[in-house]
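Below is one structure, written out as structure tokens, with a few remarks after it.
Heads up, one of the protein chains got dropped from this complex, but the rest are sitting where they should.
We call the chains A and B, going by the order they appear; numbering starts again at 1 in every chain.
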Amino acid sequence: MSIVNLKDIVKTYPNVTALDHVSMKIEKGEIHALLGENGAGKSTLMKVLYGMTRPDSGEIEINGTLVEIQNPMQAINIGIGMVHQHFMLAEAMNVVENIIVGSEPKKNGRVDYYQAKQEIEKMIQKFGFSVSPDALVEDLTVGEKQQVEILKTLYRSAEILILDEPTAVLSPQEVERFFEVLKRMKSDGKSCIIITHKLYEVFQIADRITVMRDGVVTGQVEPENMIKTSVNQLANYMVGKTTAITNHAQERKVYGDICFEVEELSCKNENKVILDDISLCIRKGEILGIAGVEGNGQSELVKALTGLLKPNSMILKLDGKTVKGTTKDFIKQGIGHIPEDRLKYAVAENMSIAENLVLGYQDSEEYCKKGIMKLKKIKSMSAGRIEKYRIKAPDFKTLINQLSGGNQQKVVVARVFEETSKVLICSQLTRGVDISTSEFFYSLLRAFGESGGATLLVSSDLEEIFTLSDTIAVMYKGKIAGLRKKEDFTREEVGILMTGGRLDTGKEDHCG
Amino acid sequence: MSDVLNMIQSILFSAFRMGVPLAFAALGGIYSSRAGIVAMGLEGMMLTGAFSATYVTYLTNNPWFGLLGGMIAGMLLAMFEGILIVRYKLNQVIGGVGINLLALGGTNLLMQMVWDNRGKSPLVPTIGKVNIPGLGSVSVLLILLIVLAIASWFLIYKTAWGLRLRVIGENPQAARSLGIKTNQIQYTAMAVCGMLSGLAGSYMCIDQLDFFSRNVTAGRGYIAMSIDILGRYHPLGILAGGVLFGAADASQVALQRFNISGQLLKMIPYLVTLLVIVFAVKHVKAPASLGKNMNEE
Partner (left out) sequence: MGKGNSNKVVILIISLFISLIVGAVVFAMCGYSPLSAYIAILKGGLGSRSSIIISLSQTMIIAFMGLAYITAIRAGICNIGLEGQMYVGAIAAAIAGVYIKGIPSFIHVPLVLLMAIVAAGLWGMLVAVLKIRFGANEIITAIMLNFIAENFTSYLVSGPMKVEGTVAQSERVQDSAHLVNLVDTPQLSSGILIFFFLTIIIFLIMKYTRFGFEVRVTGENALAAETGGISAKRTMSIAMFTSGAIAGLAGAIIVIGVNGRFIDGFSSGFGWDGIAVASLAGLNVIGNIFSSFLFGVLRAGATVVNRTARIPYDFIVVIQAFIVLLLGCPKLSEDLYGKIRKIAVRKGKKDE
């Protein structure tokens, strides 16, 4: 008897069928990977199981008994726990408070923090976590925050754990440690469901695999078939095409002259060192990848290089000329920026595609003369770009909030690639974007390099870094922990640097 | 010289009296702010409480019934604001503006309807005083304030409900994902906020004064909002803030003997508030979700 049995789940939203008669079984004590692209329906399915969404039809059986899960509270009571991709934590409060809230141990009408802390410490020991119960959540690393999220479910004695893209933000070493935790939980008899789109990972950890695409289950791999299954086979289930995943390793051209150069970049915030004497340079045609666990200064580096943040010190040169001033001046000199979080930093949601395509370049003579916008010109430009970049929208008047995440990102990408000539600073380019669109973005990025542009690519996805970069720099605690040509780095070495370790050989000065 | 000393003493003494309504409202504001709702409506809740307390006292001749009436009226108005904000996603600043307009217009209107007077209500009996050695006779409500502040501290920092409230103020999604009924807690917090603000308004009209007058609160709700920030959204912190702003209020009364224009004196509390908000509270962190409405899934 399966511990979880999802039968014929259907869920429709006004315009799409998110889940189309989906069935899935999870056995006790297994690690079950739920694989699929963004928008394949895997998160929706898990939200149904966790009571965050009500299905239109279908049944859920837990341990053979039919249950109705109407809200997370019921799910928790049944023994289901969920670790969300975007952590749900109260940053200004401590670990214990975050874990126990909603299921507090009580004594004489007050919360028994002492008992709670002891219980949590026991669990930390048992499963091999490293987080301290008294720490404030805002002081934790990403990996530790994830531990708090897992502890939240364990504290509620969850038997079934749902983990949404748990490795997305971790370094390879942290991933290893996380897998260790998973194995301990498994041997403790708990069942884990991992939502992921990382093909390679599932072979490493999963006992069973379910693949989804466009709201239906397209493939299932039983434990006994795991060895026989290939990555390409899984990819076919996921993408629905028989094309093998393209191998991006290709002969790179020789780089040109130094194009973009930053030196002595330091930044402090309330006496906390955020960026510590960073020097980097990018040659024409080169893609410099910045690897690192999120929160090690990458965001600030990007902001400093795009004029959004005034660092304490920085010497910035573009083609040998010093770059100074505000973001406006940076943009004018040909530095394009694709920010990490499009809804937060890149688009105005309630404005049209056309207006968002102009944003950042409203000063250019193309679109504006003596302070008056050239609306006709903007319209024809927008229509052209919607076609060229395959933005799925009725017309250029469509508001950004009516587009899917991938199409929103296409608007940002279209604007920046069309207007940028020299340097491109891009961060988390393909987050929340499906595979074919990612491939499209990759090809754009390569074309930009071939035309002589210099690119700084920040990504928390190590695969993306290795796929695209010519040179890789690793950031740790506001410093460049290592910098080499891609060929000279292994993933393990990058992982070591990402988590504060050292390599025997020092960093290479490739600008020299 | 003794004149000045006398004045200082009288300012200090009346700082406590003037500080009580401010501290009550600020205490209410903590519940609202901790639930992630901007406490802009304090002004309207105080005014409504003040009117209702006076009216009920006028009807029953018993200020304790009046106090109850003031609390209930403040609570109802707060719940109304809470429902519009939590359930119907009303912008919190607009909500504050609307609630305060409603209270101002409503009390002016009702005042003319029940007393046929645009300026002032008839005199009503007030709540009694108690004698405390060293302080002299003080209002019973001053003691109630201290008790309620300590009780609030216990409730917010020691109980499960308080823990949940604080988490909602920081990250309501987190609370909701753990099965906590965030709406219920937000409504409860607003109800408590309204009761305390109603109490604050009641104190002004059936303790400090013995009548209601047009817009009697005159911005004290907003001053209470500043006290919340100054007191770091902590129930005991706001007691000190209450005395400080009470002193500002009291000094305008005390300075009246120096033949300074009344309008200039009236400005003192507002100027003090402005200066405090601009210069004194730079690093106070508000609850992270304050002012933001939560999106449903």
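A few comments on the model shown:
FYI, contacts are C-beta pairs under 8 Å (C-beta built on N, C-alpha and C of every residue); 3 or more make two chains touch, one makes a residue touch a chain.
As the structure is a prediction and not an experimental result, all values here were calculated from the model.
For the chain excluded from display, the touched partners among the shown chains of the whole complex are A, B.
Note that of B:14, B:226, B:251 or B:289, the residue touching the chain absent from this view is B:226.
Touching the missing chain, out of A:351, A:383 or A:503, is residue A:351. One of B:95, B:241 or B:287 touches the chain omitted from the figure, and that residue is B:95. For chain A, the residues touching the chain absent from view are 306-308, 326-328, 330-332, 337, 339, 344-351, 355, 358-363, 368, 371-373, 375.
Seen across the whole complex, the unshown chain contacts chain B at 38, 40, 84, 87-91, 93-99, 101-102, 104-106, 108-109, 112-113, 118, 218-219, 222, 225-226, 229, 261, 263-264, 266-267, 270-271, 273-274, 277-279, 282.
To be clear about the criterion, only the chains that are shown with their structure count from here on.
Taking the mean of the C-alpha atoms as each chain's centre, chain A and chain B sit 45 Å apart. Against chain B, in their complex, chain A makes its touches with residues 47, 52-53, 71-76, 82, 84, 88-93, 97-98, 100-104, 106, 109-111, 152. Chain B makes touch with chain A in their complex at residues 154, 158-160, 163-164, 166-167, 170-171, 173-180, 285, 287-288, 297.
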